[in-house]
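Scroll down for the structure; my scribbles are underneath it.
Here the complex is missing a single protein chain, while all its other protein chains stay put.
The first chain written gets the first letter, and so on, giving A, B and C; residue counts start at 1 in each chain.
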Amino acid sequence: MAKIAIVYHSGYGHTKVQAEAVLEGARQVPGIEASLIEAAAIAAEPGAASWATLDAADAIVLGAPTYMAGPSAPFKAFLDASSGRWAEQRWKDKLATGFTNSAGYNGDKLATLQQFALFAMQHGMVWVGLGLLPGNHTSQGSPEDLNRLAGFLGAMAQSNADAPPELAPPASDRATACHLGRRIAEAALRWRSGQVPQRAAA
Amino acid sequence: MAKIAIVYHSGYGHTKVQAEAVLEGARQVPGIEASLIEAAAIAAEPGAASWATLDAADAIVLGAPTYMAGPSAPFKAFLDASSGRWAEQRWKDKLATGFTNSAGYNGDKLATLQQFALFAMQHGMVWVGLGLLPGNHTSQGSPEDLNRLAGFLGAMAQSNADAPPELAPPASDRATACHLGRRIAEAALRWRSGQVPQRAAA
Amino acid sequence: MAKIAIVYHSGYGHTKVQAEAVLEGARQVPGIEASLIEAAAIAAEPGAASWATLDAADAIVLGAPTYMAGPSAPFKAFLDASSGRWAEQRWKDKLATGFTNSAGYNGDKLATLQQFALFAMQHGMVWVGLGLLPGNHTSQGSPEDLNRLAGFLGAMAQSNADAPPELAPPASDRATACHLGRRIAEAALRWRSGQVPQRAAA
Partner (left out) sequence: MAKIAIVYHSGYGHTKVQAEAVLEGARQVPGIEASLIEAAAIAAEPGAASWATLDAADAIVLGAPTYMAGPSAPFKAFLDASSGRWAEQRWKDKLATGFTNSAGYNGDKLATLQQFALFAMQHGMVWVGLGLLPGNHTSQGSPEDLNRLAGFLGAMAQSNADAPPELAPPASDRATACHLGRRIAEAALRWRSGQVPQRAAA
């Protein structure tokens, strides 16, 4: 058994769709208990029950839209609110990964994922990426390909600015997010079942 | 004449000290009108007068502490609140630069400055960096050196976590911030006085 | 009059196509003298004439394919070979911008452009980005749009891994690179014609 906590912010519903796809992927793996947490709901609530869910997780998945060159402000407020746990290194040695959505094909999505990875490293977590080769990068490729956006650090999604969450992000990006969910779940099972070496006195 | 708007967030006063040093540097340059803007005060106030100050500026200086791998959430809220202006490219061709403070010597300060530079690029602004060689990087160097932290993209400062803003960041980091203020001011005068080519029909 | 030096590496010809489009754009601007420099040809030749071309330029444009999460090694060798000039800050206050090509839509292209911008900041140069809103990011958009890849820090291009340089990158990416050439050229004219403030004793 391993526990996955997916904490996200979604401004207009598209990143929520992506988060749900990650959740679906994680739940496809036997032995996984996975849940969604709305970052904006707990950022200013130190006593919210979801903090305990995060504390108990084997892996934390971070997701937010890319707004103006980084994760959305409500999600950043959640990241900042974890600083007490950081000071105690309470999340040390958990696994982590991330996802992001924006309207442009690039649109500085990488910068958001880089910030998530740095955040995880401050917490002493271990980062698991997407684990896929690029899709849609030859003349035989198509926008239907898994990882059509060629992300590696995490799952990227692209949603047209005028499309509702029913339509965007498209099926390929949802499948890519689902893949990330499976990957972090499998990694969590492996990591959790591994034997932790006894630490010699430093 | 050129106008410099320094917009910043400070959690405990240290980044404010850095902002004031940038302001002092900008004002040392003849022909400069410079002002400080508190980001947190205007992020949720679209009608605040300081937005007009930003709109009228020749150069915008962005400053925030580095919290948990990126700019503080209240500052990110300001960045996000500029998205309407981004969509209209109202800040296009202004100059921009930035500064950040944190307790560690590195502490992912570079990530904050990188986000600021990407933000400026989304707005179509032009980025001016610190323009200094590294200090304190030979056996003849000292922590008193200008640019003791060896930043390039903007001005970095380091404040001990238990030191009040009266003591931290130290004089060398204040002088480095002052240098950044002079540099952006001089660049703004040069850029403003330059002849803008007539754009041929695209 | 202003001089633009476009220094690039191209492994298979696609990035060369992009470089030529930047050159074409720069030359569309009256009063510009622009030239291409092959980075690999001068990286190990400190006496090569092209170094003097770079020294005399008002703006330097950096271009390389993104290989394995950063600029290609032959281009990195050129960047490293500039370290003597860096130590003397001989390129200080020049303008700079950049471009990159890879097979994936993202494929860590942003990381290459970020490295170029940091490099420029070490040299004390001033960074001019693409200056375009994203293309192809609404349901009315198309892959034919200018800036279809939604880059901001510089010009991005995507070339299918099995397509020859005659076909890839496609017309929209060539037009985007051409736009970058015009933009850096216009900025160079403006910057060059601007009045440099007299520096007071520091």
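Note that a contact is a pair of C-beta atoms (placed from the backbone, for glycine too) under 8 Å apart; a residue touches a chain by one contact, two chains touch by 3 or more.
Source: prediction; values computed, not measured.
J.: Could you tell me which of A:V7, A:I42, A:A103 or A:L118 touches the chain that is not displayed?
T.: Within the whole complex, the residue contacting the unshown chain is A:L118.
J.: By the contact definition given up top, give the residues of subunit B that touch the hidden chain.
T.: 102-111, 134, 136-141, 148-152, 156, 158, 160-163
J.: So that we can see where the missing chain sits, which residues of subunit A does it touch?
T.: 28-31, 87, 89, 92-93, 114, 117-118, 120-122, 124-133, 152-153, 179, 185-187, 189-197, 199-200, 202
J.: Just the residue numbers, please: which parts of subunit C touch the chain that's not shown?
T.: Missing-chain contacts on subunit C: residues 43, 67-73, 76-77, 79-80, 82-83, 86, 108, 111, 114-116, 118-119, 121-122.
In the analysis below, only the chains that are shown with their structure count from here on.
J.: Report same or different for the subunit A and subunit C interface, where same means the shared residue numbers exceed half of all residue numbers found there.
T.: Both copies, subunit A as well as subunit C, present the same residues to each other, with over half of the numbers appearing on both sides.
J.: Which integer distance in Å separates the CA centroid of subunit B from that of subunit C?
T.: The computed centroid separation for subunit B versus subunit C comes out at 25 Å.
J.: Roughly how many whole angstrom separate the Cα centroids of subunit A and subunit C?
T.: 33
J.: I need the residues of subunit C touching at least two other chains; which ones are they?
T.: 152
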